[in-house]
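A single protein chain has been omitted from the complex, and every remaining protein chain is retained in its original position.
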Amino acid sequence: MALEFEQPIDELEARIRELREYAEEQGVDLSDEIELLENKLERLQKETFSNLSRWQRVQLARAPGRPTTLDVLENVFSDFVELHGDRAVADDPAIVAGLARFEGRSVVVAGHQKGRTTKENIHRNFGMPHPEGYRKAMRMMDLADRFGFPFISLIDTPGAYPGISAEERGQAWVIAQSIQRMGRLRVPALAVILGEGGSGGALAIGVGNRVLIMENAWYSVISPESCAAILWRDAAQAAEAAEALKLTARDLKELGVVDRIVPEPRGGAHRQPQAALAELRRAIAAELEPLLKLSPEELLRDRYRRFREMGAVAQS
Amino acid sequence: MALEFEQPIDELEARIRELREYAEEQGVDLSDEIELLENKLERLQKETFSNLSRWQRVQLARAPGRPTTLDVLENVFSDFVELHGDRAVADDPAIVAGLARFEGRSVVVAGHQKGRTTKENIHRNFGMPHPEGYRKAMRMMDLADRFGFPFISLIDTPGAYPGISAEERGQAWVIAQSIQRMGRLRVPALAVILGEGGSGGALAIGVGNRVLIMENAWYSVISPESCAAILWRDAAQAAEAAEALKLTARDLKELGVVDRIVPEPRGGAHRQPQAALAELRRAIAAELEPLLKLSPEELLRDRYRRFREMGAVAQS
Amino acid sequence: MALDRLFRRRRTRGGGRDVPELWLKCPACEAQIYKKDLEANLMVCPECGHHLRMSVEQRVAMLVDEGSFEQTTGSVKPADPLSFSDTEPYAERLRRYQEKTGRSDAIYGGTCTIGGVPALLLVMDYAFAGGSMGSAVGEELARGAEQAAAQGRAFVTVAASGGARMQESVLSLMQMAKTTMALDRLWEKRLPYVSILTDPTTGGVTASFAALGDVILAEPGALIGFAGPRVIKQTIRQDLPEGFQRSEFLLQHGMLDQVVPRAELRQRLIQVLSLLHPEGAASGA
Partner (left out) sequence: MALDRLFRRRRTRGGGRDVPELWLKCPACEAQIYKKDLEANLMVCPECGHHLRMSVEQRVAMLVDEGSFEQTTGSVKPADPLSFSDTEPYAERLRRYQEKTGRSDAIYGGTCTIGGVPALLLVMDYAFAGGSMGSAVGEELARGAEQAAAQGRAFVTVAASGGARMQESVLSLMQMAKTTMALDRLWEKRLPYVSILTDPTTGGVTASFAALGDVILAEPGALIGFAGPRVIKQTIRQDLPEGFQRSEFLLQHGMLDQVVPRAELRQRLIQVLSLLHPEGAASGA
């Protein structure tokens, strides 16, 4: 299941493993050869991962094994109690939400959830929420305000589901409502882009006082494939579209859209999920701490100022 | 379409009309005979309508031609602009709502709507709302709070719809939410029981600082028919159940559940709708006026106190 | 409406009293179970996992920290404000239920700690008039919420009810508003309210306080709804779908936070309360 550009690395790793096994089984000393190969592996990794193209990062953001919202809930937070339902129509498995503890403090969390297996992915609609999912998220925001707990969102979706059922129940309306609701939180709000930040379906829970992004995550108004299909009339131009869209963590930091990049282990979070999650915990702690000192009014003002400044225009 | 106990009156009225026509056509003087009959009519009406049984009042509350929510909106209020939809699932025609003016002042109104024809009655589900109807009403409460306008509800329902679709979408939940939402209004809230006040489906929009009731309306935890079917195991015992349930305006006033009875023209509001609506306008004006002087906090406290005292218990 | 359903059941079943009380038949799988075993298993059928009704005393015992419970309910007695009488006077019925249960009305509870969190727990008693809510039950609930708010306690209710108490007509209807509005006393103090729904919870209880928990938990297979299944069947004149109005159905339809097997209920409640109650929320207890 390695990504295309990871294959030479994976193959070399496999070769080294085989050699080690052989040496052990046969009792021969191949340490020189192995060391040589390991140096080569090191160079290859450095070469590959220090010059990742935007499109390669998009692929890393989608890599199987990359930590999902539930992984974050189970590892970065403790005492997670999942809460279900929108109290109106359904429970949407594409968004997972509930109460948890972070550094001893109660918080409310909601995030997109992709499946960790194919079957689960179908159950979770590939992380593409229906309106019920966003209403569940809004219920969580109500809960956060009700108890004065920080609200933390975890973003990882190709986008809100573009289907008949979703349109019938007001997908556009619920996204607008969720943006508005999150903007009105009287508690600290953090948004973390874990993997894919696909358009309005991501922004609906992205209105944080601070927005964090994992090093290899992306965030854009449209996926590279769809953009390529429309502008280049060829989905295969996704790599080019990804370049044009400037959707990587570094781009977003330069554009002022995110506040902090959470570093990932070399090769991406899927290669060492625990290390990635430890970095994430540190980043959340660092961003949350100053917000805890602000009053509800200061938090509201801060959030408004943050988004009010977004965009680039030329004044006449 | 006269109710059973109205028939002798209706017949006598018809006889008098015929006699008058005959006298006019033939140019004969029957004024003595007519006067005699009119005196008889007067006595008959007095007899019938001053000793109405509870069950007869229930029938008056359901009489065809009785003013509905839309009649009130068109006659007691002005500049009515109907607003539709719950912004989530559907627009429910069993509840009508919108902006209007009362004595020059903007208000928000929501009420159950029965059909004024059979076809309309089916369209409006006989005034039995689905969850969407109550969500529309809650949206109106939000609007009232948003603009600081008084909220006025008009109650006329056999009950919330007891069907599969309604259960699936949380009928119980939405009624509870609507009770809670109305209890939290920071503006003056009036509830008027126009015709039928059927159980939770009525109470959902009945949490007013003041509750008014039309003279022949009823309000109960269950309809007389259903109560009879359960307790007497015979729906035909509805008259007896109506007596036991003490569901008339006068009963409710004695129980402290309503604050004011709006008098109806003799024979019921359906006989002289305009006169009934004029009385209603006066009653609303009288009850609204003192509430307009209260602060949001006073209104909240007043509403809580009002409902907190409801009930009858014996202390040990 | 609940009252009568119970009456009827009792009448038609009648003979049940003759069966030796040592054994019980599971209504789901029909297995004969030794009653002591069933009680030890929290009234959950060891054969099929069906959750039978349990006594309110056992319910309290299974939820609270040992030795922490002090009853607060009982001083509010029901009245008969309408002098209601159908085939039997309401006052008579009340007396019978009071005798049978040893309780003033269909609710039992008090102050306690749950996992160390100070709480006020109220449990509805289905054995008393089908757990129906009249003025006394409503009053106990409103007082409970107010007391919890005043004392900094979490508020926890366990619902089991056929709905409002018909014999108090509109006064029982008003309890829906009263109990709902009393919950706001907890809001002002940022104290949590957890609602637990058990079999059955319908009518005016579902449509008021019980649907408004900050967190709503339900036991597996519990019948939960607004209208009872019989009323719905009469309305639509067709059969109801399998699993309709059961906990699992409600979870799917977004109305519940979790369906929790009875054996795990206390633990889940502790988890929730210690996250939501101010003491646990800030300290990281």
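Each chain gets a letter, A, B and C, in the order it is written, and its residues are counted from 1.
As a working rule, a residue touches a chain if its C-beta (ideal position, glycine included) is under 8 Å from a C-beta of that chain, and two chains touch if they have at least 3 such contacts.
Here the structure is a predicted model, which is why all the values come from computation and not from measurement.
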Shown chains that the omitted chain touches within the full complex: A, B
Sole contact to the chain not displayed, among B:18, B:79, B:254 or B:289: B:79
Residue of B:106, B:121 or B:272 in touch with the missing chain, whole complex considered: B:106
Absent-chain contact - pick from A:18, A:42, A:168 or A:298: A:168
Residues in chain A touching the chain absent from view: 160-164, 166-173, 175-177, 179-180, 183-184, 199-200, 203-204, 206-207, 219-222, 226-227, 230-232, 241, 244-247, 251-252, 255, 257, 303-304, 307-308, 310-316
Where the missing chain touches chain B, by residue: 79, 81-91, 99-101, 103-106, 132, 135-136, 143, 146-149
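Definition applied: only the chains that are shown with their structure count from here on.
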Remotest chain, chain C as reference, centres from CA atoms: A
Pair joined by more contacting C-beta pairs (A-C or B-C): B-C
Intercentroid distance (Cα basis), chain B paired with chain A, Å: 54
Separation of mean Cα positions, chain C and chain A [Å, integer]: 42
Separation of chain B from chain C, taking each centre as the mean of its C-alpha atoms, in whole Å: 33
Residue list for chain A, restricted to those that touch at least two other chains: 87-89, 135
Residues of chain C touching at least two other chains: 253-255
